[in-house]
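Apart from one protein chain that is not included, each protein chain of the complex appears where it belongs.
Entry: subunit A
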Amino acid sequence: MNTVAILLSSFVLSITGLFVFIWSLRKRLFEPTSAAANVIFSSGEIGQGEDPSATPAQRAALVHPRRAPLSAAEDAQLQEELAARVEADRSTSLVSFVFLSAAVVWLVAGSLAGLTSSIKLHEPDWAVQQAWLTFGRIRTIHLNIIAYGWAPMAAFGIANWMLPRLLKTPLIGARYAILGCMLWNAGLIAGVGCIAAGISDGMEWLEIPWQVDILIVLGGALMGLPLVYTLQARKVAHLYVSVWYMGAALFWFPILFLIANLPAMHFGVEQATMNWWFGHNVLGLFYTPMALASVYYFLPKIIGRPVQSYNLSLLGFWTLAFFYGQVGGHHLIGGPVPGWLVTLSIVQSVMMIVPVISFSVNQHLTLRGYFQRLVYSPTLRFIVLGGMMYTLSSLQGSIEAIRAVNTVAHFTHFTVAHAHLGLYGFFTMVMFGAVYFVMPRVMSWEWPYPWLIAAHFWLVVIGFSIYFIGLSIGGWLQGLAMLDAARPFMDSVNVTIPYLKSRSVGGAIMTLGHLVFAGHFVAMVLRYGPARTGAALLHTTTAAAAPTTLAGA
């Protein structure tokens, strides 16, 4: 492909984009009202924070002080809409429970596999007798469990729960999702078994043999059906931001997965570009939108205030959809791939600053004046921290794609640290927050031991800080050593050892946090702790109730 053709096509593309933009202005797609941002609230509900995981004391602090009591008519309408929401929640409780339980199991298994691989990198003669425990396999088991177990199970669990609330209609077709979940998990268990036994397709992110992938594709298709049915039955005019992200992601992922796993199709270097088109888009077009959808729902919900700028969220969505898909080539900078492709990916990686900044500004403006709520809301802490890590990891990714930086960071542990900032710091943190919000609704039961939520939070924050900071420094030093031709290669190995050890320490603390989380989850399922009767929807005051009464508690 010659340069002229590429320049010409990018020119045509830009002009088309400009016309679409003008058209969208004429169609008032960027209307100044924020009516659509209010869709997630019932009338009179704005100003009422909500955090199902908070203790009564925390809850009292979350009530917005300036809010006027509702009139009787407003209150009646609110109660009616809340009753409808109870219906919506009831339709999702089983399906969300199934997905989230699977997610928790995979999280623990994945953490143990990850910790094992981390230790193996500085103790290479530990546990080497069993083939399935060798670094190359257990590390891959870790990745596949997290990428296809924990992450999608958590994301689908939360998405299924959010959808009926966003579309104001009960979930339709939950049984398909549950069947799909079973198939998916069967496929993943088989896939992990294959990797352990040494049967692998051999590409990063795509190790599970394509024959096994058929189960996962079928399961995924079934899991997407409720989305389609429920969307058709929606009772709202506006589709809320979270619906765009989830809707697009649930259609993007199957296409990615299908094309990437076509047998006997890809070859040589083309397979490498496809490999990273897939590898990066799983992050960018599946996990990222699913987590952003959660942030856009839970953050306003918890603080009781609509998203600041609806237009910014529109801009953020479409720029993410456009730029993120094309960034994968930055994994092959300096590789034997066509030069134009690498350049394109670097440019789009840097352009990712646009959606990231528009999200971050929006989050900051929405939270302005509400930051003290982080003290009282356990859920909000996870969600806000996750949102901040999204900003950090994306900006870091944009910088890392620049050729000069990439020359040092490529092929080193720096990239591993970056990947964890995105999938752990951002995605997993947001999912933790979402699970803490959702589960009391799903189970109609309080979190039995609120102090465990705090313990979980601090363990994973401290553990991950050690993990990320240590590994980033070690990776960077490794890259510098490798670029210095005067130093032997072994220098680039030796320099990382203390940092690899610190990563194991950080990883162990994170794993401990996950065990706390999983233990708490099990305790809740087994109905330990204080009983709650019925689904408590709002723990705040109404005109009819005294300020200290906790409705439904």
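The definition used in the following text is that contacts are C-beta pairs under 8 Å (C-beta built on N, C-alpha and C of every residue); 3 or more make two chains touch, one makes a residue touch a chain; residues count from 1.
In this text, contacts and distances are computed from a predicted model.
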Which of "Lactate utilization protein", "Cytochrome-c oxidase", "Polar amino acid transport system ATP-binding protein" or "Cation:proton antiporter" matches, in UniProt, the chain that is not displayed: "Cytochrome-c oxidase"
Residue among A:112, A:344, A:462 or A:508 that touches the chain left out of view: A:344
Selected residue (touches chain absent from view) among A:274, A:423 or A:438: A:274
Residue of A:111, A:326, A:398 or A:472 touching the missing chain in the full complex: A:326
Touch criterion as defined above, residue of A:36, A:147 or A:380 at the omitted chain: A:36
Touch criterion as defined above, residue of A:115, A:188, A:212 or A:248 at the omitted chain: A:248
Hidden partner chain, residues of subunit A it touches: 1, 13, 29, 36, 120-122, 124-125, 128-131, 134-137, 139-140, 198-204, 231, 237-239, 243-244, 247-248, 251-252, 255-256, 259, 266-277, 281, 285, 314, 318, 321-322, 324-326, 328-329, 331-332, 334-339, 341, 344-345, 407, 410-413, 415-416, 482-485, 489-490, 492-494, 497, 500
